[in-house]
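Every protein chain but one is kept in place in this view of the complex.
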Amino acid sequence: MPSRERTRAAGIASDPGPRSTDHGPLGGRHERPDARAKVAGSTRFVADLALPGMLHAALAVSPVPSARLAGLELAAARAVDGVEAVVTAADIPGKNQVGVVFPDQPLLVEDRVRMVGDRLALVAARTPEAAWEAARLVRPLLEELSAVHDPVAALRPGAPPLHEGGNLIRTFKVVRGDVARERARADVVVEAEYQIGGQEHAYLEPQACLAIPEARERITIITSCQCPFYVQKAVARVLGLPLAAVRVEQAPTGGGFGGKEDYPSEPAACVAVLAFATGKPVRLVLPRELDMQASTKRHTVVVRHRWGADRDGQLCFAEVETVMDAGAYIGLSTVVAERANASSIGPYRVPAVRVATHVAYTNNLFGGAFRGFGAPQVTWAAEATMDKLARRLRMDPLELRRRNVLDDRRRTTSTGQRLPGPVLASECLDRAAALAGWDEFRARSQANSGPVREGMGIGLVLYGCNLHHGGQRLDRSSAVVILQPDGSVVVRVGLTEMGQGNLAAAQTIAAQALGVDPAVVQVWQPDTTTVGDSGPTVASRGAHMSGLAILDAIRRLRTRLDPVAAELLGCRADEVELASSLASVRGSPERTVPVAQVASEMAARRIEAIATGWHRTRPRRFDPETGIGAPYEFYAIACQIARVKVDSELGLIRVEEVSAAHDVGRVIHRDAMEGQIQGGIVQGMGWAISEELKLDHGRLANPSFTDYTIPTAADAPKVRITVVESEGASGPFGAKGVGEPSLIPTAAAVRNAVCDALGVEIDRLPLTPPTVVAALGDRHPFAWLLSERRVDEHERLATVDRDG
Amino acid sequence: MDVPVREVVRPGSLAEALLALTERPDALVIAGGTDLLVQLRDGRKRAATLVDLDRLDLAGVRETNGGIEIGAATPMDRIAADPRIRRLHPALAEAAAQIGAWPIQCRATLGGNLANASPAADTAPALLVADASLTLVSHGGTRKVPVEEFFRAPGRSALAPAELILSVLLPTPSEERGLRAFESFVKVGSRREQIISMVSLAGRALVAGDGTFSEVRLAFGSVAPTPVRARRTEHLITGRRPDAELRREATRVLQDDISPIDDVRAPAGYRRIACAVLLARFLEEAAHG
Partner (left out) sequence: MAERVTVTLTLNGERRTFEVPPGRRLLDLLRDDAGLTGSKEGCGAGECGACTVLLDGVPVTSCLVLAASADGHEVVTVEGLLQAGRLHPFQDSLVTRGGVQCGFCTPGIAVTGAAILARGEADPSEQARLLSGNLCRCTGYTKVIEALQDSFAKGGHAKS
């Protein structure tokens, strides 16, 4: 069960939310506003929407990772009964470009194929069967070119370049302190190379979008997405329309996790082009296999470490070199790299650091945003190295971390940023350890007689909330609040709900600030024609940025509402308080008038009951060359401790329990927060042990739930949660984000627990049974079997067998 | 999206079904559809006609003179729950309970699992150690085929064109005085439920009071082109008491009984090791009951 405590710190910034005497819904467990409709099956996702005359879209894509496209034979596709349009690059009305940051990515291939799944042609037909059949019949004339499938090899001279300028997209650095001097005084040095696999989002709802054209003048896109404004920009560019002529409405979205951050612009641009070509509404729902192959993934990375500490366990220096596999196009890879770069050291005090994060093109899967956004990978490496140092020093891994974490006295990060307080790393460590029973576990002798071994491991993360300095130009948020004559409230925001609870958070924050019941607040789907560009719903910024914009709108609304209430109450406007659905007089709580009555009075007097709100982050200082400065506005700490049981002979891992301590600032909605933590842990656990992207020359060999195995209900560990609340964060009522901190440390904690259980280091993720057995090497009781056996030449990589 | 078939025939009798199959050489039989519909969807199998066995009464678990007869259309959840199967053939009950997940078990049929002829078919190892046989029926009449001869190659069974599986017979296990029967099924996958096996083992042993294995049957899945009985290994152990040295030797001999490959689920080396582990554990558990 979660426990709540409010920690006071010196120099507490004032709570930016309006104060009320009543507790209000903040932090409660009231019903999420969208839950009833979802549970009844009445919520309409894109695939549940149909319009008369609507056509279905399909994509013809490349089966090979690298080729010159010499031509396309379309006759057979066009001949399929029901086909109304087959579109290629030449037919795109505007610019054939969907790169979200850099313009290196065409919507449709013109001359060069760079990945399996690269789009060659689009089809619109009267039935989805006809559309996908026609797409299958598109015949591309491909001259295969050499391909590169290893990001480290991609950066060596002579590697086939995917784009002009070579395969190194960019290098980010952090350079601070005198590494050579610190290396000389270190007593223990750990060197390691970590091979960290990527991850598929596996949202249950595949990518889906619907385009409704109005001749070729303007268009409505209804799409499953996290960032309607990204979609708006991409569609406007591809159609050659002004932004105002493109309306994007976010449909109820069945999971995102970053996979619906930038990628939806691509299917949306596809249906937009087809809608303009045919004059009809066009809907696209990606088949799961194509979604898995072609949409974005968590980056595969290789991380090299050389870290050192003195004999007391004080870290002296940390050198990190990371190579990220971006795939064929840049997408968001440079932004992911920025976060990975800034997060490479973790929440530790290290006098000297040298970090280099390289981003490489390859012909592999398309790396992009995924919950954690680069931080999970570097955290996995950092926490593994901390445990290795602890073992070398014969020190408790918890104690090693205690000795090195940032705190209120020593709060300068590896990038030289002075953390805003309170810095709760020790608090989170201690709380998680208490929940997990860390000391008791280590004290009792493990009953390690049979093959089952038990272990416990720690993952700790310092998470930079909201957007990196590099994304400042996006970091604003817009809200609209409309007080209805009957006292109910319409709220519009630019940040999206994808299951994480933003709707509930926005509803709760608005209700808290207006002093009304959440049930009278209705938050409607984001629509680019109702609010200003609010940036992407990413980086755990949704509740934070929506919340502050809503509070701003309500502040403005109250400049018109309070005087009316004051008249009804017979007091001054600045004495009006709102709580429990009543306007009351401060100091005389018996003098009240229902908020609904104030609303109706405003309507009767034709007083403006609509207000817009705006929030943007303050500029920060940061030097991209050295990586020094304030990459993030504020930070959240999370500590998770996993307890595992490992069958050391079969390599099977069972995560029994995860104890999580999260520094959340302020709980907005308790169920939503717990749900995020529980969900993040399970998703992180899947990445850690059972989810593997199996690539065969750029082609995903397991593009289905059958062989890309995410955790089921039977795999869920027991999750214990404790939250640490504090004041000082600048979020609404002091809230920080929890969407990503809930996942980032999990895989690290699991890896460390497994290594604790087995007494071996495993530097490869995921920890699948074959990986675990391989790591045991000669220590495995049956290792002799393989070494005895001569390698039979029949044992080569063979064809995929999917039957079961 | 619709699967690309042009006709679905739903015969009301066996004769109708066989006639339909004979008249349409490009027809495929569908029962639970849990394998076939996936294959039709992704183009691995094609058929103009599907012959749906739903209206034929081919499901049921019956006790006969020869043993337990399971109708080919019996779904896995019924097999897993049947008290007679649980008592006499616990490996089969356990295998049925581990196929897919509950909604798949409510549809997937025993006949379908066999006809699909995957080397990873979960029921096959259990049927192999039970010395089960299939009754097949065609226009020419019925014939019995031992399960060991039924699997020919990955995806290919002994079914002739226009031939159906009617039932599977599991002979009553022999009981001998002084001998204790032990049977188990274990499946190893990358997660606990709803998983295609990396390796699986069904084992059955008759153990004497002094620990001698008077009879032992071992069948493995996912480590050869078909599910296989580990005959050399069985031969090594039969009549002997598996101490640590014999267990070790058995895992070595086992390597010649299996021929695993690298595939999307696991590398061959892991499969060899996992089989050895499962075998060693079976021998120990069987010895101690």
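As written, the chains take the letters A and B, and residue 1 is the first residue of each chain.
Everything below uses one rule, namely that a residue touches a chain if its C-beta (ideal position, glycine included) is under 8 Å from a C-beta of that chain, and two chains touch if they have at least 3 such contacts.
These numbers were taken from a predicted model, which means no experiment stands behind them.
Engineer: For the chain that's not shown, point to the residue among A:G254, A:G313 or A:G665 touching it.
Structural biologist: Only one of A:G254, A:G313 or A:G665 touches the chain omitted from view, namely A:G254.
Engineer: Which of these touches the unseen chain: A:R32, A:R354 or A:R666?
Structural biologist: From the options A:R32, A:R354 or A:R666, the contact with the absent chain belongs to A:R32.
Engineer: Touching the absent chain in the whole complex: find that residue among B:E7, B:D57, B:D243 or B:E284.
Structural biologist: Hidden-chain contact among the options goes to B:E7.
Engineer: Mind pulling the subunit A residues that touch the left-out chain?
Structural biologist: 29, 31-32, 34-45, 47-48, 201-206, 252-257, 285, 287-288, 498-501, 671-672, 674-675, 677-683, 704-706, 710-714, 716, 719
Engineer: Name every residue on subunit B in touch with the hidden partner chain.
Structural biologist: 1-8, 10, 30, 32-34, 37-38, 40-41, 50, 52, 54-55, 77, 100-104, 106-107, 192-194
To be clear about the criterion, only the chains that are shown with their structure count from here on.
Engineer: In whole angstrom, how far does the Cα centroid of subunit A sit from the Cα centroid of subunit B?
Structural biologist: 43
Engineer: Within the complex, which stretch of subunit A touches subunit B?
Structural biologist: Against subunit B, the touching part of subunit A is residues 128-129, 132-133, 289, 649-652, 654, 690, 694, 701-702, 706-707, 709, 711-712, 714-715, 768-770, 773-774, 780-783, 785-786, 788-789, 792, 794-804.
Engineer: Touching subunit A in the complex: which residues of subunit B?
Structural biologist: Residues in contact with subunit A: 1-2, 4, 35, 42, 44, 101, 116-122, 154-155, 188-198, 251-252, 255, 259-270, 272-274, 276-277.
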